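Only one protein chain is missing from this complex, and each of the others stays in its spot.
Let's turn to subunit A:
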Amino acid sequence: MLLIPCPWCGPRSEPEFQFGGEPATRPVPAAEVSDAAWGAYLYVRSNEKGPHRELWCHAGGCGQWFLMERDTVTHAVLRTHKPGAAA
């Protein structure tokens, strides 16, 4: 069970949160994006073994989205921060 420090609410237990995937940046302008680039945006992630950047939502709490760095091998939560705050 993870203990996740929500940047707004402080440490809360895992079932309050929803995993939101690894952040990906939408390629623009749409008309010029190749099929390969669009497919990569939709489906390809780093799937890192080790420290991994992720979006999470404190769905059962304040409802806010935030960024989290988590180790996918040890499950240690390395840090969390508000979107927009220095990465």
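The rule is short, and it goes like this: a contact is a pair of C-beta atoms (placed from the backbone, for glycine too) under 8 Å apart; a residue touches a chain by one contact, two chains touch by 3 or more; residues count from 1.
Note that contacts and distances are computed from a predicted model.
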Mind telling me which option in "2,3-epoxybenzoyl-CoA dihydrolase", "Iron complex transport system permease protein", "Sarcosine oxidase subunit beta" or "(2Fe-2S)-binding protein" is what UniProt lists for the chain we can't see?
"Sarcosine oxidase subunit beta"
Under the stated touch rule, tell me which residues of subunit A contact the chain that is not displayed.
1-2, 14-15, 18-19, 22, 35-36, 39-40, 42-49, 52, 54, 70, 72-75
